[in-house]
Each structure stands twice: as C-alpha cells, then as structure tokens.
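As you look at this complex, bear in mind that one protein chain is not there, while each of the others sits in place.
As written, the chain order gives the labels A and B, with residue 1 at the start of each chain.
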Amino acid sequence: MRYLLRRLVHAILLLVAISIFSFALLQWSSGDFFDAMRMNPRVSQQTVNGLRSQYGLNRSFPVRYAAWVRSVLKGQMGFSFSYDTAVAPLLWARARNTLLLTSTATLLAWLVAIPLGIWSAANKGKWGDRACGVATSALLTVPDLLLFLILLLLAVRTGWFAAGGMVSLNFNHLTFWSKVKDIVFHFALPSLGLAVVTLPVLVRHIRSAMIEVLESPFIRAARGHGIPRTRMLFRYALPAASNPLISLLGFSVATMLSASVIVEVILSWPGLGPLMVQAILARDVYVVVGVVMLSSVFLVAGNFLADLLLFASDPRIRVE
Amino acid sequence: MLKVSPWKSASTRFFLAIACVLFAVSAAPAQVHEERMVTNNPPGHAGGEIAVALRSDPKTLNPAFAMDAASQEIIYCMNADLIHINRETQQTESALAKSWSVSRDGRTYTLQLRRGVRFSDGKAFNADDVIFSFQVYLDKKIHSPERDLLIIGGKPIAVQKINDYSVRFHLAQPYAAAERLFDGLPILPKHLLETAYRNGTFSQAWGVSMPPDQFAGLGPFRLKKYVAGQRIVLERNPCYWKVDSQGNQLPYLNEIVFLLVPSEDAQVIRFQAGDTDILSRFSAENFSVLERDQAAQGYHLYDLGPGLEYNFLFFNLNDLASKNLPQIAKKQAWFRDVRFRQAVSSAIDREGIVRLVYDGRATPLWGQVTPGNKLWVDRSLPHPPRSLARARELLKSAGFSWKGDGTLIDAHGNPVEFSILTSSSNAARMKMATIIQDDLSHLGMNVHVVSLDFSAMVDRLLNSFDYEAAVMGMASGDADPTSEMNVWVSSGGTHLWHLNQTKPATPWEAEIDRLMNQQLITLNYERRKRLYDQVQQIVAQQLPVICLASPDILVGAKDRIGNFHPAILEPYALWNVEELYIR
Partner (left out) sequence: MKHQHKLWAAVVLLAGIHGVILFAGFFAPYSFSAQDRGLPFAPPTRIHFVDAQGKFHARPFVYGLQDDPNVAGSYSVDSKRMYSLHFFVQGAPYKVAGLFSSRVHLYGVPAPGRIFLLGTDAYGRDQFSRFLYGGQISLAAGLIAAGLSVLLGIIAGALAGFYGGWIDDVLMRGGELFLALPWLYLLFAVRAALPLHIAQWQVFLLLVTVIGLIGWARPARLIRGAVLSGKERNFVVAARAFGASDLYLLRRHVLPQTYAIVLTQMTLLIPQYILAEVTLTFLGLGVGEPMPSWGSLLTALQRYYILSSYWWMFLPALLLIPVFLAYYVAGDALQERLKSVPL
C-alpha cells in the first residue's frame, strides 16, 4: 500500500515536471502564433502587437505558467488561438476519437498475437515458426508510413474501405444503425493499419516469453502427466508467461494516445495526432501543452496500471 | 337644425384626404419597395446541395478577425459588402450600395444603399448597420486587422450617416483604390452584435461554437450547423437580395456542406471518389493524376493560368549593426552588390523550375506582377533567358574570380558560400531552393538549403535577421498595387529584405517610395499604370527580390454544377456561389 502511495506521489511530481518542461520549451523556441499574420502585407505591426498583448503572449514565463495552472484547475486548460476556444473541449473530442481507434487496434492486435505467438513458440524451429519469424521481421522493417500509404492506395483503388475521415457526407441523414456502420466503414482502415503495425513486436515478445516457459521443468512435468497440448498451452504456460506480457499491456495503454499520430495524419482521422502536429507548426502553445499533458497522464497511468497488475498477478514480486 | 351629412362637407373631405395621405405615408415603411440586384448569369433552377473540402477548421466566423483562408471562405458565403470586386473582371461593381458618387477632390464618397434588404433573420438592413460595422472595424481596442486597410493618408476614414439609406465616407487624401476598400468588409447586423460590442465582449462574439440562430448575414447562405473537426453546413438565405434575369431569387442551391479534409492529397482522393463536388486550388502534380479519370468520373479540371502569387529568392540586406551576426554581415558585402544579385538571377533556370516544380503549369517570372494581373502587369519588362556566361561576366566585373577547382572566391579570397532558408511545409519552395542550389553550383557557389518550420523561419526573417538568403512567396489579396504597399515602401512591415528603415537605405528604394506614394493618390488609371510600371522596372533591375515563377490556379468541379466560372482571385471557385446550380 505504501508502495502504491509512493508511486502516486511520484506520478504527480512527474506530471508537474513535464508541464514546466513543455512550457519552458515553448517559451524558448522561436516564433509565435501571430507570425503568419505578420507576413500579410495588409496587416500592420501595431495590430499584431495589439493582438499579442490581448492574448497575453508578451507576459513573462512564471505569470503565464501560473495563469495556465489556474485555467487547468478551472477545467479549461488554456486557450487555443487556432480554434478560438478553450483547449479542454477540443482535447476531449479529439481524445475520444483517438481512443476509439487505438483501443480497437490494440484489441485486434492482441487477439491475433496471442494465438500466433503461442503457436509459433509451440512449433519452434519448424517451418511454420520460421515463416512467422520472417513475416514479423518483414513487417517490422516496413516503416509505418509506408504501410499506411499502401493501405490508403488500396482503399482508393478498390473502394472496400473509406479513403479517410470519420463520417460520410450524408451522416446526419442516416439512421442510427447506418451511422454505426458508417463509422465502422471509416475506421476499419486506420485501426487495421495500426493493429498490423503493432502486431510484430507483440508476437515476438509472446513467442519468446512462451519459449522460456515451455522449457521450464513444470511444463515438462505437465506434458509427462499427459495433459492435452492446447490445454497446457493456454491454461498452464500462458499464465506463467504473463509477466512480461502485462508490462507490455501497460505499455500499450501508456502509448495509446501517441501511437496513432502518423496514421491519423495520413488517413485524416480527427484525433489528437493531427491536432498536435498542426498546433506545433502554428505555435498554438496551450494546445501543445494540453496534448503533451494528456499523453503524459496516460503514460504514467499506464505504467502505474502495469505495476499494479504485476503486483496483483505475480506472487514472486510480492516477496521483494 | 339643418341635417347635413359630414361626408358631404368640403372641409371634412379635405381633412379626410389629408388623413388618408398621412396614414398611407406612415404605413409606407412596412411596404418599402425591395430593390433587388439583378445578375446577368444564365438562369438556373433552384435545388440541390454541394460539398466542398476545407483544408482546416475555420478559426472564427467573426469578419473582424478572420485571417485564415477557411474562415474567410465561409464568411464570404454568409455575408455581403457594400461594393464588390467581380473576381472575373477584377473590377468593382455595386452590391449593397446600389450607386455611389465621388466628390471632385476625390476625398468624399457618398453611397446609396439598396432599400428593402433584410438580414437572414428577417430584420431590415439600413445605414445604422453600416455605421455600426465601420465603428467596429475602426475601433482601436478591438485590434481588428481590417482597421489597417481603412487608414488612408495616416488617418482612419470617417463615416457619416446621411439618412437611412445613404452614407458618406471621408478620406484624408484622395485614394486611387478607395472603391476596392469596401470589398471584403462585410456589413454586420447591429441588432445582434451591438450588445456584445458595448460590453466589450465583441472579440468572443461569433466564434465557431456559437448557435446558428445568433448569426445573421446579408450573404447568399446562412449557418445551419457546425460539427467541430468535421463539417460546416450552410443553408440558403431566404431573404437574399439578388435575383436572376428571370426574376428567380438567388441562390439556387439549398445547402453547401464544407467538409474538413486536412491534406491536399486526401482532398484529391475524396474528389476522385465523388465525395466532394468542387476541388479548389490544388497543386500541379495532382493535375495529371486527376486528368486521367475526368471523363469517367464526370468532372472537369480547369487550368486558369497564373494567379497573383509570386515566388522569389532574396538576400538579407538588413542593417545588422545591433545584432551579433558577424559572419552574415561579412557576406552582405556580396549580397549588397547589385551585380552579384543580377548574376544569381541570370544563372537560375526558371524554365526548369516551371517544368520540375509545377509540371509545366506555371509561368516564369522576372518581376513581381504576374501575367494573371491583367490590369497591372508591365508587358514591356525584359525576360532575359538563362545565361551562365552572362552571370560569370557580372561576377568578374564585381571582383569575383574562380579557383582552380571551380570554387568562386571574392576579391579577398573568401569562398562564396551561403544558405537558403525555406519553409519545410511548402514543398514547392523547397524544390525551387534545391534547383537554385544546383544552378548556383555551376557558378562555383557553395549553397545549401536549410528548411525550418514556418514559424521558426518567420522569426528569423522578421525578428532576429539570422538568415542569409531565403525563398518565399507572396500572394496579395487583391490585384491592385495598393495591397502591396507594405512590401515595396521602404518603411513597410513586409519590406522583407531590409526591414525597419527610418529613411530609405538606397536611392532606388527612395525612388520606389516616391512612385508608390504617388500612385496611391493618382485617380487616373493610365497615369497610375505608368507609375507602377516604373516601380516594376526598378525592381527588375535592382533585384531586391529575384522572382522565380507563379503557379497556375487549378480547380476542378463536377460537370453537374452549372454556372461554374472559376477565377484567379480568391475565393477561386466560390466567388459566384449564389449563381451555382445543379444541372
């Protein structure tokens, strides 16, 4: 219990440190949101300066940080210059879309990786395992970018999938079930792509963890007892191999918000990724800090969750 | 007693007649004759909806603050101005002001407003709304960028109400492009925004998350629905004040849906797939991809020729005395020599840029005014072909020479090397910089390209001056030279190569100042043209900017859209949105 409390305190300190660091980074980097306006020959320097001070961009770092913290406590999380609204509602809407995408992708990936990894480990050295190894290595070496682009090309050429976006043109005119089908049609491709990208690492880890367990004495004993193979694999070997897998799961949760940046940008999925990239390029500082903080919260929570699960599931750790 | 009927008495009849007239007169405002504007397009028929892609979310629907393209495009469809610039002819025409007159000294404009026009919520439009709108635009505390456009001769224009349908504008000095001022300044509804203005909350008014019933505009469409991050739906304005030649009320379309599609490639894909009806302003590489499926998919592509955008290379000629940049300051000895700049210009392969960067769909430029600006381009400007020999002669005469291995060195023996700054988000300019880098290597110059994100680049160009050369592009909002005053006048805020001048740094910049200020107050077009031609000639000789190319404006639309007449001024495809209809 004390251990958990300690971790919680650490987590909060970490988040504060991240917020200060992000803020400092933004202060230090050159340019601000109104630079694009400065390049417009029909707008004067005075107007830009006036707008800058109106939005508080020429105050000092501690003042701005304190104002931002106050805004966070009020639930607003600062102000977005690009969208002319508070940051918080922007974040929740986008985060929901991203979570929809990544949780589906994670589910898909795990559903495929577990059986595949187990089968590969059980048939270690045979052609099936080697073919699997080559396939995962090949998938690992293909950059995410390339994979998503190929999927996009596929979508356009065949029309089996939607070519981007979240909903169709006539979304509002559809019935409820048609709406559901429409959304599924649109996010099949990005979630498929994301699942395929995360699959190889999962398979490899599951495979190596299973291999280690399969070579241990108690499995040999179980085999000697005549326990059927499938039962042995899933009921005996898998739980013993779960230690690294739980860390991996925690890691999946931790990176849930950041893993999908590239796929969202390429396939126009309205999630946190495109928001972050655009905000960085436009120097929309509070949005950047907001997205970073949200991702950090997920990261820390995911690690914490992993530690918790590990604690609960693996008796060996409790002894320490 | 005599029984006389009151109706028979002459005096009663007289008083009754007066009473009727008075009654009729007092009832008149409720039935003012509506003065509609009759358009001259081929008539279409009502109905249908179209989908258009937007590259980014609109930032605001408040015309006083909208600076980005997405917001401006939507505001254009929802609002109207007093005098409008016809994007096809590039000349002004009447809009909410049905006529106007100019005083003899050119400093007073009296506008007659159309009567019987109503906002999209049904409330009447009159001079009070005009006064209110200009009050807002001119208010210093609001910080609207529109205010800068309304400062003539150092003083903001003054507006005065004559009567309910007539206003007068006073300018501090005669101004050639005065009529064009009014285009793009939508008239705001006083009845909806006055409270916010008095409370000081005007800057938060009409943000994108406002409910649609709080908007009212004079444009062909009004806001129906906004879904953040996805779409904006506009519906027909039933009170719109334009009719076609057959008397049908405009607009024809029932709805316009703006879909948010953040990347151009995604827009092209969705257009090809039939999700959107209009593809506005796409890049040359996608033209050949779309061209193949034209007939099969039922759309048509339009290459409208060069727009107003001009891309250029320029050197850092700023005064670096107060900055700690000794290496750049040393190199400025090269950059400041006009022969060096002329040699660079002579060595650049503009045809190669047109072919490789824009797939042939661009025009090479030797001056800042493109051929698309029909009224102002100086057709007598020389277009010298690329000549490395000429470049070498110019360099020799400026004291440069070549080492044995071909490296160019200056008179002190320093090898000529510098960097070209460009924005990483603009692929075309990065390509141009790469081609220039290769061209200049033939002269023995060691050039490398540095790409930064836009904000970082702008910071270096405008604040820290920490750059050597840069490739940039400018696209003025209007064809008229006055829109570029800040670029060419030496004290201007976008006089990029040498900012913050208190007095002109060179004789030719002083001459440009004189010519630009002169054309500002010259009302006669021919005289203005001659003055501006001279400016173009000086720029082409002195080369503060080395112009490269201007891309063609490319748009696409489905065949089923009638009255589609894209133009090279923004908004390219939707400038006549009220005339579009579905065949």
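The working rule: a contact is a pair of C-beta atoms (placed from the backbone, for glycine too) under 8 Å apart; a residue touches a chain by one contact, two chains touch by 3 or more.
Since we're looking at a predicted model, the values are computed, not measured.
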Absent-chain contact - pick from B:265, B:509 or B:533: B:265
If the hidden chain were put back, which of B:164, B:285 or B:559 would touch it? B:285
Of the residues B:408, B:421 or B:582, which one touches the chain left out of the display? B:421
For the chain that's not shown, point to the residue among B:233, B:430 or B:462 touching it. B:430
Omitted-chain contact residue, chosen from A:140, A:183, A:240 or A:309: A:140
Chain B residues touching the omitted chain (full complex): 265, 268-269, 285-286, 288-289, 327, 349, 352, 355-356, 359, 419, 421, 424-425, 427, 430-431, 433-435, 437-438, 441, 448-453, 455-456, 459, 466-468
On chain A, where is the contact patch with the chain that was removed from view? 10, 13-14, 17-18, 21-22, 25-26, 28-31, 133, 137-138, 140-143, 145-146, 149, 152-153, 262, 266, 276-277, 280, 288, 292, 295-296, 299-300, 303
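By our rule, only the chains that are shown with their structure count from here on.
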Show which residues of chain B lie in contact with chain A when the two form their complex. 51, 56-57, 59-60, 65, 67, 140, 143-145, 147-149, 151, 203, 207-209, 225, 228-230, 233, 257, 259-263, 266, 269-270, 272-273, 275-276, 425, 453-456, 458-460, 462-464, 474, 476-477, 483-487, 492-494
In the complex, the residues of chain A that touch chain B are 29-33, 35-45, 47, 50-51, 54, 81-85, 90, 93-94, 152, 156, 159, 163-169, 172, 265, 267-268, 270, 274, 278, 280-283
